[in-house]
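Before any comments, here is the structure.
Heads up, this is only part of the complex; the chains shown haven't been moved.
Going by the order they are written in, the chains are A, B and C; count residues from 1 in each one.
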Amino acid sequence: MGEVTVTRRLTFSAAHRLHEPALTDDENRELFGLCNSPYGHGHNYALEVAVRGRVDPRTGYVVDLKQLKEIVNTHLVAHLDHRNLNFDVEFLDGINPTTENLVVRSWAILEPLIQPARLLRLRLWETENNYVEYEG
Amino acid sequence: MGEVTVTRRLTFSAAHRLHEPALTDDENRELFGLCNSPYGHGHNYALEVAVRGRVDPRTGYVVDLKQLKEIVNTHLVAHLDHRNLNFDVEFLDGINPTTENLVVRSWAILEPLIQPARLLRLRLWETENNYVEYEG
Amino acid sequence: MGEVTVTRRLTFSAAHRLHEPALTDDENRELFGLCNSPYGHGHNYALEVAVRGRVDPRTGYVVDLKQLKEIVNTHLVAHLDHRNLNFDVEFLDGINPTTENLVVRSWAILEPLIQPARLLRLRLWETENNYVEYEG
């Protein structure tokens, strides 16, 4: 019997401003347009955390989703929800908070915490019309 | 033949912080909790604009939704999208940007512009789990 | 105990072209723009049929939704689904198939068939961004 992938979706609401400190203000405006608006804007993000593995014959689970949800909430979502990604989040310090950069940093946080379960993929929705995926 | 209600949905992404200037910082924290987080957070808002009237026998329309969309975009959504509701929006100046206050101010802007069509209702979604409605 | 409203959602896919025969081709193009495109376009429609009444103490139902669904499918949706609203639908013959006109004709068909249950409202979604409502 092959492996199964289990996915849990969690949501959070955050502000951000796309701004790369290494660039001039003009370059930032040119690159990011409205997303560089000085006081920021925000989104309702939805994060899908996918874990892959054998089904444990004792539990019928790949992983206990209640435990997975608690790990992701405690170590990731609690630091992002109702926060400003440019100012409030230690692991994003100095990072331009694009969805790409956010998903890559989220992986670095979650991957060791979820072991021995194997993190397969993170999918992060920024709006109903765009999302990013990362597999490490 | 009775009247028909026509609704157009539009979306925008904005940052906000719930903070009432007339209250102390402690009172604000107590009242608004995480929503008072100092650097703000944000949402993907969805606004449903409902117009009610007779169907024009010439057009088969209550109102031309292309024109309605342009009015709402130009006079409302363009001022909110990718903005910070606490700092960037003239018609919210000094207003605590709760969803309730936002929908009431949006009505005041849209209602005269849509005439002679009759604005029936605004429904404003802040997240997939909460929304407000206003009928003037 | 007050009345309860029960709603059933059904979907269908149809082609249409907005074109009012009483107008010239230029007037039609001016009024309807892309929606007047000569060979038509189409939509996945979703119709919400709302029936209101007392809860029958014997059944715990306002109306049996299985029966309601069958009536709406047989007498309305089967005539619209995978059809062209300008050519295939007898009750739309000579009618410019705007969403407004479609909802009003649908009411005329359903209202007598559903009696003695009372049709309260039809809501017809044309896209995820616009819908019409009619209460007779």
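The definition used in the following text is that contacts are C-beta pairs under 8 Å (C-beta built on N, C-alpha and C of every residue); 3 or more make two chains touch, one makes a residue touch a chain.
Keep in mind it's a predicted model, so treat the numbers as computed, not measured.
A.B. asks: Total copies in the full assembly, please; the file places 3 of them.
C.D. replies: Result for the total copy count in the complex: 6.
Simple rule for what comes next: only the chains that are shown with their structure count from here on.
A.B. asks: Are the chains other than chain B still all joined, and if not, how do they split up?
C.D. replies: A | C
A.B. asks: Return the distance between the CA-based centres of chain A and chain C, expressed in whole Å.
C.D. replies: Taking the average C-alpha coordinate of chain A and of chain C, the gap between them is 41 Å.
A.B. asks: How big is the gap, in whole Å, between where the Cα atoms of chain A centre and where those of chain B centre?
C.D. replies: Whole-Å distance between the two chain centres: 28.
A.B. asks: In chain A, which residues are in touch with two or more of the other chains?
C.D. replies: none
A.B. asks: Inside the complex, what are the residues of chain B that reach chain A?
C.D. replies: Contact set of chain B toward chain A: 11, 13-16, 34-35, 37, 39-44, 81-84, 86-88, 127-128.
A.B. asks: In the complex, go through chain B and note every residue touching chain C.
C.D. replies: Within the complex, chain B contacts chain C at residues 1-2, 4-10, 50, 55, 58-62, 64-66.
A.B. asks: Report the residues of chain C in contact with chain B in the complex, numbered from low to high.
C.D. replies: Within the complex, chain C contacts chain B at residues 18, 20, 22-23, 31, 33, 95-101, 103-104, 128-136.
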